[in-house]
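Every protein chain of the complex appears in place save one, which is left out.
Take a look at subunit A:
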Amino acid sequence: MQEGLDDGPDFLSEEDRGPRAVNVDLQTDATLQVDISDALSERDKVKFTVHTKSSLPNFKQNEFSVVRQHEEFIWLHDSFVENEEYAGYIIPPAPPRPDFDASREKLQKLGEGEGSMTKEEFTKMKQELEAEYLAIFKKTVAMHEVFLCRVAAHPVLRKDLNFHVFLEYGQDLSVRGKNKKEKLEDFFKNVVKSADGVLVAGVKDVDDFFEHEKTFLLEYHTRVKDASAKSDRMIRSHKNAADDINRIASTLYTLGTQDGTELCKYGLIPGHTGGGQREGRGGKIEARVAADEDLKLADLLKYYLRESQAAKDLLYRRSRALVDYENANKALDKARAKNRDVLQAETSQQICCNKFDKISESAKQELIDFKTRRVSAFRKNLVELAELELKHAKGNLQLLQSCLGVLKGNT
């Protein structure tokens, strides 16, 4: 066996990815640190172990863990959304549901087709599918963790009582998923909201800052959505190509070993098996490139798709409050004109005014923070993307050079 081909720099280790890729650049605060220390994947659900370290007096202990499922995260998120007090904040987007269906289906198909392929092929494919399953698993853990970290980092949301219950309460929160009726209600609520959103969006804002933000967010959201979809497609093609390269590698390897005795005469064993090996490693590198692109680019875009939606939601709530305020003003004028229920109208107007001002104030800060977060997250991920692409390209280059050296030297 050629030495040069086997000992390469360690491009293929899993560990060098560092801690779970967190998209968002967050300040770690000693007073409240949350992370997901463990996760267990059972047949149709995932159990996350949420680990908290806190010096706050609200908690009974300084360090503790609970087990939570996806539905409980959604419950927490929804409770924020439905809370009027938080209308002026960008609610951190809910993590997507863990989706192992595609991966599970592939594993099942593999099991069914076991008889029709060689033992090596089967083991290899099984390893690949298991790696894919692991990657999806890691991603879903990261998404759930990011959500919790965002909440913990937010000056107001971190104090939320539901959040503390979520972190501390040892038992199951008994939050069942929504039944059909509730899902239907949600659906209608969304329809109403989007229709309303269109009406409300039409209202021109006096405040330049918000007017600009509104225009910006609407366009940005659409563009991010498109970019996210296109990046997914690009990465999927990349993964397909990597799979093909792996298949070619294994066939070349089989050819090389079968031909062994013949090629021995012409001294080309390193050439052929080298070819197979190189293709195999090349295939692994391609798969890594696709996986890294997925992590740095696709996930980034997906995350900001959800964040920009959350920002849009904030603006919607503010516009809604503005409309309410204007309506209250009109009602007050009418009441004054008729000289009836003036006090009631005045109080109502005052409430709407306060609400609107409160939302506007916090919304401004939230939107500025959003921009800062966004810019820094993009910077981090784009830099890492470029660095990883370079690393893999250089790895590939070295592999190719050594392989060509072996092949050419063996004339």
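What we mean here is this: contacts are C-beta pairs under 8 Å (C-beta built on N, C-alpha and C of every residue); 3 or more make two chains touch, one makes a residue touch a chain; residues count from 1.
Please note the rule applied: contacts and distances are computed from a predicted model.
Think of the chain that is not pictured: of "ER membrane protein complex subunit 2", "Gamma-secretase subunit APH-1", "Translation initiation factor eIF2B subunit epsilon" or "Sorting nexin-2", UniProt labels it "Sorting nexin-2". Taking the complete complex into account, A:Asp226 is the one of A:Asp226, A:Asp333 or A:Asp369 that touches the chain left out.
When you scan A:Ala241, A:Val323 or A:Val342 for touch with the missing chain, the hit is A:Ala241. From the options A:Leu173, A:Leu255, A:Val323 or A:Cys353, the residue with contact to the chain not on display is A:Leu255.
Where subunit A meets the omitted chain, the residues involved are 216, 219-220, 223-224, 226-227, 229-231, 233-234, 236-238, 240-241, 244-245, 247-248, 251-252, 254-255, 258-259, 262-263, 266, 268, 271-272, 275, 278, 282, 371, 374-375, 378-379, 382-383, 385-387, 389-390, 393-394, 396-397, 400-401, 403-404, 407-408.
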